[in-house]
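Have a look at the structure below, then the notes.
Only one protein chain is missing from this complex, and each of the others stays in its spot.
By letter and in written order, the chains are A and B; residue numbering begins at 1 in each of them.
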Amino acid sequence: MNRNILSKWFDNIFWVLGFIATLIGLATLIVLILDVLADGVGRLGWQFLTSYPSRRPESAGILSAWIGTIWIMALTTLLSIPLGIMAAVYLEEYSRKNWLTNLIEINIANLAGVPSIIYGLLGLGLFVRAMSLERSLISGAATLAILVLPIVILSTREALRAIPFSIREASYALGATKWQTIRHQVLPAALPGIMTGVILSMSRAVGETAPLIMIGALTYVAFLPASPISSEFPFISIQGLFDPFTVLPIQIFNWVSRPQKGFFADAAAGIIVLLIITFMMNAIAVWMRHKYQKKIRW
Amino acid sequence: MYKRVQRYKERLIEGALFLSALFSIFITGGIIAVLFFETFEFFKEVSIIAFLTDTQWTPLFAEKHFGILPLFAGTFLTTVIAITVALPIGLISAIYLSEYATDRVRTMVKPALEVLAAVPTVVYGYFALLFVTPLLQKIIPDLSGFNALSPGIVMGIMIIPIISSLSEDAMHAVPMGLREGAYALGSTRLQVATRVVVPAAFSGIAASFMLGISRAVGETMIVAIAAGQQPRLTLNPLVPIATVTAYIVQVSLGDTPTGTIEYKTIFAVGISLFVVTFGLNMVSYWFKKKFMEVYE
Partner (left out) sequence: MAFKVKDVNAFYGEKQALKGVSFEIPAKSVTAIIGPSGCGKSTFIRCLNRMNDLVPMFSITGEILYNGTNIYSKGIDVTELRRRIGMVFQKPNPFPKSIYENAAYGLRIQGVNKRNILDKVVEGSLRKAALWDEVKDRLNSSALALSGGQQQRLCIARAIATEPEVILFDEPCSALDPIATAKIEDQITALKQYYTVVIVTHNMQQAARVSEYTGFFMMGELVEFDITRKIFTAPSNKLTEDYITGRFG
């Protein structure tokens, strides 16, 4: 009897303990956000968004950083998404079980867990040095594209797996070929799921710092990459791809590492902008997943 | 004719898709090739024995020492602190979410934990240096401004969602029948959780632990910002140290010219990092496979 009461008591204690353990992460997140807001909200403003970095904390800004971030994001998307989706379609729809596809699967699972700084070393050795792309936007984007590729592949496969076999069956029964079935039925049905994964992997790319430091993104950039739109024929310029760059997380890192206290406020303000971007992307992804789950019931 | 064209098209597409999938192998190959090439160059100048046994790491000083032990000690220290924070909290939280929480709590908490995992690490670095360290200094006056303790704790909190979410998935997959058997004998939820669910989900939980450790070992920005970048062979969490990852960042931030021995060091320590994390990931994958064989 006594034992019974004791174990019930333990059970209740554990309930409370579990609840607290679950809240620790969320509480930390809230403290973090409040701390950053307290430190940085005073620096936020039009001037902060439209100024280059400066030696004086009060006139420094993130113009080159957020423009660099947009460049990197766009290029990374362009490089990684088509490749990632194609690889996922192969692995999910075509591949037969053999040693090679097995190796590919294990390899992708492993790549997803390789520390981002290792990708930085790869980018440094491969793009910056071996391919002589120097410390340019394209080196940075190519490095991040390789970094997010496993994530894109894994999330796309999950989205494809969620499409019931009966849809594929119905298409085949009408005489569709494999590619027609994928192109007309499977991919459109999986699109919201794929997009969710894509947005999440892009939000990961936006926050990456270490690999871009490795490939030599600069910490003090007082200019912008050449604009992709030119006034002369053919009106599109790839000149910007080979320009040096910086991104938001690197600018923040630079400010945090300064001994002068004044730059900490700049760093906090930069963090607010970075968090807004990341949280917005995550919110869109969660919203899409939610909406899509509600809409289609098989 | 149309048929023939279509058949070629089908084959062409399959080929292109296959090459895309194969590309991932090239990435691994590229990583290994780049790391090995530069490391090989490094070991032409530094003996492997000195690298593994020398107790000082001073490649950027006039008197150069290339002992990786201080960097390993730094990584080991921050990882142990992070894991000490993340494992118990993550596991308790997973048990709570899987066995105690209502569906409503679960559907609210899980996306919130995802947000925690989405915060860029440079932000956590800022938080460790400028919030957690000053806070800890009030409790431990001896704590220096850069130390292993504060980034270790923050890293641990960052890893909690990985462990709790993956462990919860594993526990959730344990069939209801196993639980019902124990409940029918009059067990409490805690008894069911610790004696039935956790053992049954063990390999899935182990996989999440391995992944968490691998994340801690490879984490870069938090330690680069808040731990101090001073390689020293110590297990004292209160003084500045450098981890393997922080050292790589430190070198790439400086003006070290390519081709010098200092430049090559980052590949030599990088390959150690790659081997360790790759090993951990493999073990994690193996555990996960084992778990899936039982329950799916």
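The criterion applied here is as follows: a residue touches a chain if its C-beta (ideal position, glycine included) is under 8 Å from a C-beta of that chain, and two chains touch if they have at least 3 such contacts.
Note that the structure is predicted; figures quoted are calculated from it, not measured.
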item: Hidden partner chain, touching residue among A:S136, A:S171, A:T196 or A:T209; value: A:S171
item: Sole residue of A:K8, A:R161 or A:H184 that reaches the chain not shown, by the stated touch rule; value: A:H184
item: Hidden partner chain, residues of chain A it touches; value: 164, 166-177, 180, 184-185, 188-189, 296-297
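The rule is simple: only the chains that are shown with their structure count from here on.
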item: Averaged-CA centre spacing for the pair chain B and chain A, given as whole angstrom; value: 17
item: Chain B - residues contacting chain A, complex; value: 6, 9-10, 13-14, 16-18, 20-25, 27-28, 30-31, 34-35, 37-38, 88-90, 92-93, 95-97, 100-101, 109, 111-116, 118-127, 129-131, 157, 160-161, 164, 188-191, 193, 211, 214-215, 217-221, 224-225, 245, 248-249, 252-253, 258, 266-267, 270, 273-274, 277-278, 280-282, 284-285
item: Touch list for chain A against partner chain B, complex; value: 7-8, 10-11, 14-15, 17-19, 21-22, 24-26, 28-29, 31-32, 35-36, 39, 83-84, 86-87, 89-91, 94-95, 101, 103-104, 106-111, 113-122, 124-126, 129-130, 146, 149-150, 153, 177-179, 200, 203-204, 206-210, 213-214, 216, 219, 249, 252-253, 256-257, 264, 267-268, 271, 274-275, 278-279, 282, 286
